[in-house]
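I have placed the structure first, in the form of structure tokens, so that the comments after it can refer back to it.
Here the complex is missing one protein chain, while the rest keep their positions.
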Amino acid sequence: MSSATLPASTPQAAPAGEPLLRVVDVKKHFNVGVAATVKAVDGVSFEVREGETLGLVGESGCGKSTLGRLVTQLIPVTSGEVVFNGVDLTKLRGERLRQQRKQLQIIFQDPYASLDPRMTIGDIIAEPLMNFGLLRGRQKDAKVQELLKVVGLNPYFNNRYPHEFSGGQRQRIGIARALALNPKLIVCDEPVSALDVSIQAQIINLLEDLQKEFHLTYIFIAHDLSVVRHISERVMVMYLGKVVEVSPSEELYLSQEHPYTKALLSAIPVPDPRIESQRRLIELQGEIPSPINPPSGCRFHTRCPIARAPGICADQEPPLEEKAPGRWAACHFSDEVRTKV
Amino acid sequence: MLEVKHLSTSFFTDDGEVKAVRDVTFDLFPGETLGIVGESGCGKSVTAMSVLGLVQRPGKIVGGQILFKDRDLTKLNSEELRQIRGRDIAMIFQDPLSSLNPVLRVGFQIDEAMFAHDKIAKEDVPERGVNLLKQVRVPDAQRRVKDYPHQFSGGMRQRAMIAMGLSNRPELLIADEPTTALDVTVQAQILELLRDLNQEMGTSIILITHNLGVVAGLCKRVVVMYAGEIVEEGPVEQIFESPQHPYTWSLLRSLPRVDEKRHERLKSIEGLPPDLIAPPPGCKFNPRCPFRIEKCFSEDPPLEMVGTAQQAKCWVTMKRAYAEMNAATITDTRPGAASGVRPPAELLQVVADLRTLEEPEVLETLAENPQLLEQMVSEEPAALEQLVADHPAVAEKLVTEETAAAVDGAAEDEKSE
Amino acid sequence: MTRGTLIYIGQRVLLIVVTLLVVSFGVFAAVHSLPGNAFISEHLHGAALASVLHQYGLDQPIPIQYWNFLKGAIHGDLGNSFVIQGEAITPLVLRELSVSMELGGAALIITVGLGMLFGVIAAMRQNTWVDYLLTTIAVIGYSVPSFVLATLGILLFALALPDWTFSLFGTAIGYPLRWQGTYGDIVQLSLPAIALGFYTSGQVTRITRAAMLDVVQQDYIRTARAKGLKSRVVTIRHALRNAMVPVTSILGPLVVSIIAGSVIIENIFGIPGLGKEFVRSITSHDYNVTVGVFTIYTLLIGVANLGVDLLYTVIDPRIRY
Partner (left out) sequence: MATTITAPPTTVTEYAGGTLAREQVSLWRDGWRRLRRNKLALAAVVYLGLLVVVAVIAFFWTPYKPNAIGTCDTYAVPSGAHPFGCDELGRDSLSRLMVGTQVSLAEGVGTAIIVLVVGVTVGLIAGYFRGTVDAVISLIINIFYGIPALLVALVLVVVLGQGLLNIMIAISATIWMDMARLVRGQTLSLREREFIEAARASGAKSGKILFGHIFPNAMGPIIVQATFVIPIAILTGAFLSFLGLGVPPPQADWGGMASEGVAAIRYVTHIVTFPSIALSVTLLAFNFFGDGLRDAFDPRQKR
């Protein structure tokens, strides 16, 4: 059965506290051409509890960025629920949805494209405040300067334009904008992928500091598992629009319940020649299938080293189940992952 | 086999000379794999392009030699250089989609590389094209030579690029960020392929990348570049085990590692890489270095041996830093944190002087010294705040200052990489 | 040819048909609602006028008239001229079309050939005097009105070769020579074709130059050079081929431009083509001819655009409909 039947209250139940965000069986299908749909996100459920960082990782085309936009309701869901703070955002339209945005912000991947080139950074950071008519005049300017300071930029830069800043500085501006409304949840959509290594660490540290200072909850999306594992408490792995594994990040490197996760981990280079010389790559067969026409049953079976195809893997979609305390995976043969892969 | 000696390449832009590569010296032995690592804008790609004479206007090699089998490539005319390109030295690039011509068939583009040189007999070319694709593990090669690049996936395109590069059995393959545009699982496959090719065919490889993990997996020797210069060079094990330049050291500690045991705060490198038109005096890394000493602000350190086969370009080096500096503070990554050495005293003096002046004179001084505000922003924010409090017009200056010479510099820097 | 291509062609043909219907009805309704037509003159009054109107079906409501026109048009009959009594429009228009096509075709060859040549040379010599000269010529091309160019040409010919020119154009200005069917004479064709093609060639130069400059900065040009290809091969096989994609995209508008320009040129040189016929018909209230010529032009543009779209798929394999 598909994960659609997961009981809404229990998916990867957060260890403690009320979930701040509950996503239930969310789907997003895009129409492309005549009678073809891309199932970008196809039945995803998860919960995020207040104050935690949930990492979301997967290769290009797995639907992780789409999921981030669904959570923030920048694009409407095809079906499913996004319950934030007890309110189902998918049922809201217009003004009532807009009011929810105060609590729910997003940081984008491309620090060059996400800032309006015609606006000064002061105006960019103040825009959320203006949209909700919160602060005016000197108070607003003071708030902007304070935000600039918080993200480590010179507060007197507020009259400058985005093109005068470097990538890392722009990402800080994007973070300041997201912070302006004192949100509860911030979706970080690949915030460091476009940055250089030395700048990457600055931004990761900044995000961690801000989380402590403002009690933020993050959904951290990236294609780099090392970064995701570093910043998150729990990591969710996606493949072709589906969640294949959810695990606490400390445990993820030590053991995996899904062969895809295992293959992904085996492919990540470690900056240590001794470890690298002993690395054993689990090579996946073929290419990632098209999301227009995903494989039947388990979507990973066409590339899986342990799949029974033809057989159960090709016929039945494995449900996302709790295989061990706090560890969820969608695989018929989780037990074999440890021994055979 | 390849000796690069004191290579300097500059881009002559409207805003001034961007010294993208300066005084770079390294060599490569047959069958060796050499990694060149650094951040964007550090000059690693320009170095590679210089080797093949592919640097385009307004860029130009301004000094040094590139000796390939005892011929100086910088002295060759365009026809001689053309005959070396693709025949003796091949190159593959970062984005395999944009690097393949979209309107020509993949097979044709591979064959074309062979037809351009007479190394492979004409009648063997089509068959060899198919075999090359098989060799780089493109499935169904016989049929796929007739495809256009857009019909290939990212990984397959890069394989086709590699097949094209290998078509004339070159002695050296320069791979410029070959896996940056690819997913990790595909990246791992391409790296395996390169490793196998190096072992089976003995092709030397220069791998240019920003990813230290990739270097660790493929290369035997590594060159670390920063702001157009080599800051450290040596065998991979040695560099990763005991980096001697603070930049290499910081870089290795600023990376989150997938195998990290417990969560620790990353050691970030504060600040930004310098402007290559007007880099800071002394060591180029000094504005960001936690271990700097006074000498770093005035004298540029030479690239010196710091161990067996390992060279670093630093007055301090990590050995000395560990030995002499307070171990507890060595984790503080802020500029000058570990050594406590501030920038030269002149700035403080100037700032003090500024406070005694009247507002028009302050503005005049700032107008005459456009660097001053910038220095204050990075080095003396407290003094700057005080100055702004005293003279509100200075805040205006911060946002309306016109220094025509610096216009568009950053954009050009990015382009030149 | 894939199924998608066939569907695409079907859609385009449908668009052409819709355009034809909308346009012909629009023009039909517009010109027929005008006060006055070719028969209102001193000679025809009252009953006589009414009988002529009835003979041409002009006393019926416009939708009915249009329906009758449409029925004829489907069978290739565009009706009869009002002015030249009883002359069938279809053969007249077809004869004139062949003249216009010849002129337009020659202009198109000049446009594309000259334009691309100039564009490529300008791009290859970017920021040199050659570049500045050619781009300035291009701007002059799309700035100077074609009738100015035409008169300039005539004057130059008149100065250089007084006798010969006079025989060619001297009496021709404003008066149609009795040229039938095709020209057959490249000299006669040259001046009008250049005057017509120069305007559009400026645009082609512009686009080609911009496209070449864009293409030579692409990664695949760097790859081609890194392979050790000769620079001539890089320019022609790799750069020009890709630069032709944007040039193709303006071929459609180019055809429209040339058609519009031909109206002027045919009137200056007295060339008995469609453009001259159109102006004559509209000024002499010969509305059946107006509608007929308009319909033919619209069909021509539709077919040209479809051809350009199909040409696209040949030049750029990434484009599939």
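Going by the order they are written in, the chains are A, B and C; count residues from 1 in each one.
As a convention for this text, contacts are C-beta pairs under 8 Å (C-beta built on N, C-alpha and C of every residue); 3 or more make two chains touch, one makes a residue touch a chain.
The model shown is predicted, which means the values in this text are computed figures rather than measured ones.
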{"item": "Sole contact to the chain not displayed, among A:I106, A:I121 or A:A329", "value": "A:I106"}
{"item": "Residue of A:A36, A:L74, A:I292 or A:A324 touching the missing chain in the full complex", "value": "A:L74"}
{"item": "Residue, one of A:T66, A:T90 or A:S114, that touches the chain absent here", "value": "A:S114"}
{"item": "Positions on chain A where the hidden chain makes contact", "value": "69, 72, 74, 98-99, 101-102, 104-106, 108-110, 113-118, 127-128, 131-132, 149, 152-154, 159-161, 163-166, 168-169, 174, 177-178, 180-181, 202"}
{"item": "Touching residues on chain C - with respect to the absent chain", "value": "15-16, 18-19, 22-23, 27, 30-31, 33-34, 139-140, 142-145, 147-148, 151-152, 154-155, 170, 173-174, 214, 252-253, 256, 259-261, 263-264, 267-268, 278-279, 282-283, 290, 293-294, 297-298, 301-302, 305"}
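Definition applied: only the chains that are shown with their structure count from here on.
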{"item": "Separation of mean Cα positions, chain C and chain A [Å, integer]", "value": "55"}
{"item": "Approximate Å spacing (C-alpha centroids) for the pair chain A, chain B", "value": "30"}
{"item": "Chain B: positions in contact with at least two other chains", "value": "none"}
{"item": "Chain B contact footprint on chain A (complex, rising order)", "value": "59-60, 154, 156-160, 163-164, 166, 168-169, 196-202, 204-205, 208, 223-227, 229-231, 250, 253, 263-276, 279, 281, 283-284, 287-288"}
{"item": "Interface residues, chain B side, partner chain A - complex", "value": "39-40, 153, 155-156, 183-185, 187-189, 191-192, 210-217, 236-237, 240, 250-252, 254-260, 262-263, 265-270, 272-273, 377, 381, 388, 395, 398-400, 410-411"}
{"item": "Partner chain B, residues of chain C touching it in the complex", "value": "218-220, 222-231, 233, 237-238, 241-242, 245, 315-318"}
